[in-house]
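This is the structure I have questions about; it appears just below.
A single protein chain has been omitted; all remaining protein chains appear in their positions.
Chains here go by letter, A and B, matching the order in which they are written, and residues are numbered from 1 within each.
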Amino acid sequence: MVAESWYVALSAVLFSIGVVGVVVRRNPLVMFMSIELMLNAANLAFVAFGRRAGNADGQIAVFFVMAVAAAEVAVGLAIIVTVFRLRRRLSVDDLSLMRW
Amino acid sequence: MSTVWLIPALPLAGALLNIFFGKLIGRRAHWVAVPAVACAFLASCVAFARVWHGGSFTSSLFTWIVAGDFEASVIAYVDPLTGVMLLVVTGVGALIHLYSAGYMHDDAGYARYFAYLNLFVFSMVMLVLAGDFLVLYVFWEAVGLCSYLLIGFWYTRPAAAQAGKKAFIVNRVGDFGFGLGIMWLWTAVGALDYPTVFKSVATLAPPTATGIALLLFMGACGKSAQLPLHTWLPDAMEGPTPVSALIHAATMVTAGVYMVARSHALFERSGTALEVVAWVGVATAVFAATIGLVQTDIKRVLAYSTVSQLGYMFAAVGVGAYAAGIFHLVTHAFFKALLFLGAGSVIHGTGGEQDLRRMGGLSSRMVTTTITTTVGGLGLAGVPGLAGFFSKDEILAAVYHANRAMWALLLLGAFCTAFYTGRMLFLAFYSGPRMSKEAAHHVHESPPVMTLPLWILALLTVVTGVALGAPSDAGTRFARFLAGVFPIHEAPHGGSVAFMLMVLSVVVVAAGITLAWFMYMSTPVRPEAIGRPRTLVHAFLLNAWYVDRLYDAAIVRPLLALSGYLARAFDLGLIDGIVNGLGRAVVGWAAALRRVQTGYVVNYALTMLAGVVLFLAFLLSR
Partner (left out) sequence: MTPLAMPPVAIGPLAPVLIVLGAAGLVLLLDLLPRPVGRELIATVALAGLVGALLATLARWGKPGRAFQDMLVLDDFALFANVVICYAAALVVMLSIDYLGRNGPETGEYYALVLFSTGGMMLLAAAGDLIVLFLALELMSLSLYVLAGLFKRELAASEASMKYFILGAFATSFLLYGIALIYGATGTTNLDRIAAAAAGRAHDPLLVIGLGLLLVGFGFKISSVPFHMWAPDVYQGAPTSVTALIATGSKAAALAALIRVLVTALRGSQPDWAVLLWVVAAITMTVGNVVAIAQSNLKRLLAYSSIAHVGYMLIGVVAGGSAGPGAVLFYLLTYAFTTAGAFGVLTLCERAQAEAVEVGDYAGLARRHPVLAAALGLFLLSLVGIPPLAGFVGKFYLFAAAVRAGYLWLAVIGVVNSALAAYYYLRVVVFMYMREPEGAGARLVPSFAGGLALAIALIGIVLLGVIPAPFADLAQAAVAPLLR
């Protein structure tokens, strides 16, 4: 039996990996995957906390988050495809038309 | 529920209607504007009835911002003085609105005209109703703005636009002092509402009171066209004639007198200030009357006469005869409005003629105008029985007891007044016609919508004096009515001195009119001889004592030169240096900070991450 706190620690680690991924990578697809990782780290935390709290709120929240994440994937991929079609390259560093 | 708020609200609503739906309303603008002011008059009567037996009340007109115990609101303060002013403003205002419906009938800017006129009445009513100096100041400026708009109403005429500008600038000079005075008052007293201010002026040091009072009086000089800020009023005659009647004779220009009378506690605290007020009034009264002697434009005669009569009012309040000053304000509003409207009727009937030299013989063709204007003229001259006689006599009597030199000068002014009034009436109506046959053929009486106000005002000129101004031992009825506001002036009324004064002023008036008769009626008028400087004195008067030229040479030109110099040497170097230095520092910061925004998503994400770390570090460290 593993204590919930381990799950929470794991979720924190996953979340941090996601954060680092967003910050260091240049490919929007990979950045986007890192964001998904952050969301899923939150899901893990929800489940772990839900078990500790002894109610189903955490588990239910996970389902909502998964649904939202799916919607986000659809929107995100659409946007990435649009940009790719216009620019034929896939690096966020190309996106500096507007600055200052 | 008080109905006081209706008094300003109705004209404001009328103005807004005509501004926003002027195109739709078009020629029917007077159906909005005239009832608005007329109903405001009725509301004023209601307010007046509440202070009929003296006393005062306040009424919150409008609450702007409330935050905790702070409240910014407009409070109306109504006492007998307010009541009188309200009746004059809305009453005379309503008559002039009615008259305008005829006079401005063919003007292209009909709706715009009524919108401005309504707006003026609104501002003036608010000025009178104001319960503190701040609101007074705001509407002091507002009436100035309306005046500017109406003087320049025919903005396509260069002279009108120029006159509007001049009025604005000259008034700015006075208002600058007025604003300073109010600021000083606020720092000295810590409040601006009338009751608190007038209660605490007793604690002011007299020099402070003098400073504040003189700064306030500076504003009054500008608005009421007193020396040395009188130059804008004669030029203001470029506006439509009903405007001259309402704003530049009956109401707005009296705001200065009203303000001084209203703050009499402050002026009394400083004896010096009152003395200055009286002397400025006397000087202006005589000065303007002498100029009026030689003017050839009928409206300019009346304009200088207005300046002169305002001088009488200031002389009265300056010697402490506040009720007499306000009474003259009221009677003057009636007969001067009447005279201007009569002059307007003449101008209307002769197809735009304003030059006395090309009039004459109108009495047979414009009977109503002749009768009513003559009544007004006699009222102005001070013929016994008419309003002007009683009110001017009150002033003369009060001044006589205060200062003989002032009294003598005012008597001289009364002589001049009688002369120029007689001269104007004789030249315009009674002497032989001097216009071309063609023009004479077109002379016609004005429509009833214009003559009705003339009749009403003539009636008021006849009855007001007798009804309210008959002297008695306890003061005039008018003064007794205002006793709650001003202590009754202690001038002895009965006795041989009073009788002697009265006789003397009657003699002076008779002399003036008789002289005018000799010069302009006994022999045929030679128009080419009038308005030509024959002697140095005549030229001096014709050029209004060269004041305008003096200002031009002594102030305007040097100022232009100086400002040109300053702009080159000082501004570019020093001020611009400071301002630009400050500006450049900020702009430099701006330019540097905007570079932070690199446009790269990763940098944005990193900044956010830094924010996250800072947030968490801060919260966890607590």
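One rule holds for everything that comes next: contacts are C-beta pairs under 8 Å (C-beta built on N, C-alpha and C of every residue); 3 or more make two chains touch, one makes a residue touch a chain.
Fair warning: this is a prediction, and the values are worked out from it, not measured in the lab.
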item	value
Of B:24, B:159 or B:587, the residue in touch with the unshown chain	B:587
Residue among B:385, B:448, B:524 or B:599 that touches the chain left out of view	B:599
Chain B, residues in touch with the chain not shown (by the definition above)	62-68, 70, 583, 586-587, 589-591, 593-594, 597, 599, 601, 603-605, 607-608, 610-612, 614-616, 618-620, 622
For chain A, residues in touch with the removed chain	8, 11, 15, 18, 22, 28, 31-32, 35, 38-39, 41-42, 45-46, 48-50, 52-58, 60-61, 64-65, 68, 71-72, 75-76, 78-80, 82-83, 86-87, 92, 95, 97-100
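We take it that only the chains that are shown with their structure count from here on.
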item	value
Chain A to chain B touching residues, read off their complex	19, 22-24, 26, 31, 92-93, 95-100
Complex interface listing, chain B residues touching chain A	594-595, 597-602, 605-606, 609
